[in-house]
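For this depiction, one protein chain was excluded, whereas all remaining protein chains were kept in their positions.
And now, chain A:
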Amino acid sequence: MVAHDTVTVEKRPALSTAQAPRRRPRGAWTPWLYLAPALAVLAALLGYPIYQLGLISLFRYTQAQVSGGEPTVFRGFGNYADVFADDRFWQVLLATVVFAAACVLSTLAVGCALAVLLTRVRAVPRLALMLAALGAWATPAVTGSTVWLFLFDPDFGPVNRVLGLGDHSWTYGRYSAFFLVLLEVVWCSFPFVMVTVYAGIRAVPSEVLEAAALDGASQWRIWRSVLAPMLRPILVVVTIQSVIWDFKVFTQIYVMTNGGGIAGQNLVLNVYAYQEAFASSQYGLGAAIGVVMLLILLTVTLGYLRLLRRQGEDI
């Protein structure tokens, strides 16, 4: 806790000088002029669609209504009632939460471990690991998905040969398919955590760590009692980002399990909403699922903002 206090004390003055408000007489409308294009684009392409999403979720909206064959019927919360009454929704919700949690935990564990490892090694291995991680980070989700499928291909993939699994299919079973997607997601998202946490560790003054080492603290103890508290703000950010990303995984599931797996066994909320809307033409139901997802992520984000507030961060 002592270490944590030092950080906040050191941070305050830096923040306040950098943010000293300018009070030159300026037209009060100038900032709004600069903000106008951004606000216009966001209102038209983010705000309005969100409103539309809410609206569609209240109507019976299927292919017949889209083509204008039948009038749209206001259903109130009927779509939500249908969604919540469907066992499949709860299955998919559970799968989404468990899968996202597994992805977040694995990504954070791998990312943090490698960030610590990066601070321990010589220049050449560090460069090698950094470049490899950047490569994984830069790989588009679609190509990453196809490449991992190829690696684990039952007939021509190297993984089954090395592990001696014969023609075992990874995408056939529910859990092994989820596991394969998890591997790909961790592979392409740990670099963000690793690079960010590594940058954070580099910013910790080396005297603090040397003092801890001189006092006889073990590596694990240094990480738990010194680094982790000092890195808390960064860890919060990468955790929240990971939660938001992994909760919304779409491309990997869609490509690797071919649209949600055999009989929809690998569906997550995002893919489920998409399939309901565009494959089954149940736009109203799909929109209702979308609203549920939006609310869940909104809750996560507001919790995150409260956390930032409590830490006394200035926005």
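Convention: a residue touches a chain if its C-beta (ideal position, glycine included) is under 8 Å from a C-beta of that chain, and two chains touch if they have at least 3 such contacts; residues count from 1.
Keep this in mind: contacts and distances are computed from a predicted model.
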From the options "Sugar ABC transporter permease", "CO or xanthine dehydrogenase, Mo-binding subunit", "NADH-quinone oxidoreductase subunit D" or "Ethanolamine ammonia-lyase small subunit", the chain left out of the display has the UniProt protein name "Sugar ABC transporter permease"
Among A:R88, A:R202 or A:R221, the residue in touch with the chain that has been omitted:
A:R202
Would you mind spotting which of A:A95, A:A133, A:M230 or A:L267 touches the chain that isn't drawn?
A:A133
For chain A, which positions touch the chain that isn't shown here?
18-23, 26, 28, 30-32, 34-35, 37-39, 41-42, 44-46, 48-53, 56, 114, 117-144, 146-151, 153, 155-158, 161, 187, 192, 195-196, 199-204, 206, 209-210, 213, 233-234, 237-238, 244, 247-248, 250-251, 254-255, 258, 270, 273-274, 277-278, 283, 286-287, 289-291, 293-294, 297-298, 300-302, 305, 315
